[in-house]
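The structure follows.
Removed: one protein chain of the complex. Kept in place: all other protein chains.
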Amino acid sequence: MAKEIEISNSESKFLLEALRQNYRLDGRSFSQFRDVKIAFGDEYGDVTIEMGKTKVHCRISCQITQPYEDRPFEGLFLISTENSPMAGPQFENGNNTNEDEVLIARIIEKAVRRSGALDIEGLCIVAGSKCWAVRADVHFLNCDGGFIDASCIAVMAGLLHFRKPDITVHGEQVIMHPVDEREPVPLGILHVPICVTFSFFNPMDTEENIKGDTNAEITIIDATLKEELLRDGVLTVTLNKNREVVQVSKAGGLPMDALSLMECCRKAYAITEEITDKITYVLKKDEKRRNKFADLLTSENARETS
Amino acid sequence: MSFQAETGILTQVDGSSQIQSQKTKIFCSVTGPIEPKARQELPTQLALEIIVRPSLGVPNTREKLIEDKLRAVFTPLITRYLYPRQLCQITLQILSSGESEQEFTQREVANSINATLLALIDAGIALNSMCAAISLAISSDDKLIMDPNDEQLKAAKSVHVLALELVESSTVVKNVLLLDSYGDFNEKQLFDILEQGEISLLKLGKEIRSIVESKIINSNLIIQK
């Protein structure tokens, strides 16, 4: 078991007292998400997300394999979220059994894979014998909190950006055309789930919070590492732009006011909308950069608009 | 060989670097000296934990092999006896290998060595000397190619990695740290690699030096007296 980051009583006391007086260490307001920076690499499906100091890289890849026997019409989709000591020495290499690390993997899995964000039926090539296996490798480079939110954005931006090589099917035979030979094709994305994580702090003792009527817990969005280390409870809400709640995850911790759950979802929706728009915007910009001559080469006729 | 590098980019570790050469892109982080686990501890010297993570898929024997080559290069380079019973954790994350992963590791090994050196210096780990590494290939018409790209590697008769230990302001070669060759080649070609490689690596050593020096200058606060 890797060692933990040591945090002193002074720090925890100060952080809580500051929150009580409406301050956060980095100067954000309680419901302010950090600015998300999305950068694409040279290849399709290579994306780096930066949120404050948190840095996550995601690489999407694909290959042709055999589908599962009980699901002949579906392709394969796998998300790998393995931590390494690069993100911080508290993470151990090859040992991802730490409670937090398992939780990150599970929540991403549920948010993206099980919500059907990727059309896996569209990955089928020849039913029962050939299909695409899409793989998302998430690499955590720097940890300053918000790994769940950042990696969800990274995986979704990566999937949207990725292009798989074009194929031609002749009966059982499949010909894969290299990228420079034929324009590669994008994946079928059905919706874009975005995770927003809320952290709760208890300004009074625990008993007061359960029995009292005050419910004075403090809720903040997108905690940094220090805030994550000291929080008393956590809630992750996954939504998409269609106002659908994909997942609500609250694994124990501080009990929260039931009504505030609605309030959290409402706040999360505004953030989801903002981030989705941002992803769409940077995707468009990247597409333009790659395809400078697309307008000239298009086979579409310029039509008169009257 | 041209490359871009940046150091001190990650905040949770003691030293870090990012290096990009052609299509190869690697992040390196160094943490240490820290408390080792009991099984890693060495009574008189610094233990090294080297982790290489591929851009696609999970690490396997291929990454283990790269780790071993890096260990061979850096074990003599680090002043290990300054840190007895301590651990230095070196993590490399390959973002983009820039070569066909099934066949080659040359570009990744050479760039990993350069990235690790920069990260170690950034972390302030004591080093006996500097080093530099380059990948080489001998093409089908027996020409020596420095820093080959993926196509050149595929078409090559033999592929090599050369790492040299540099001292005296990176003008003198003290030692060969790694010479890793694969394919069909003869003695003359191997000596040619050492000779030509030395010229390129002395140049590369200067580049690495200037990166470190400019970092030192920039990290100094301008204090007006």
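Note that the chains are named A and B in the order they appear, and that numbering of residues resets to 1 at the start of each chain.
Rule of thumb we're sticking to: a contact is a pair of C-beta atoms (placed from the backbone, for glycine too) under 8 Å apart; a residue touches a chain by one contact, two chains touch by 3 or more.
We take it that contacts and distances are computed from a predicted model.
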Name under which UniProt lists the unshown chain, selected from "Ribosomal RNA-processing protein 40", "Csl4p", "Uracil phosphoribosyltransferase homolog" or "Replication factor C subunit 3": "Ribosomal RNA-processing protein 40"
Touch with the omitted chain, as defined above, among B:Ile9, B:Leu144, B:Val167 or B:Leu194: B:Val167
Of B:Gln18, B:Gln86 or B:Ser200, the residue in touch with the unshown chain: B:Gln86
Chain A residues touching the omitted chain (full complex): 3, 5-14, 17-18, 21-23, 25-27, 89-90
Interface residues of chain B (partner: the chain not displayed): 11, 14-15, 31-35, 79, 81-86, 121, 123-124, 126-130, 165-170, 174, 209, 212-213, 216-219, 221-225
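Just so we're on the same page, only the chains that are shown with their structure count from here on.
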In the complex with chain B, residue positions of chain A that touch it: 3, 41-43, 46, 48, 53, 55, 57, 59, 61, 80, 82, 84-89, 93-94, 135, 137, 139, 141-144, 225
For the chain B and chain A complex, residues of the former touching the latter: 9-13, 16, 23, 25, 27, 29, 31, 34-35, 49, 51, 53, 55-59, 89, 91, 93, 95-96
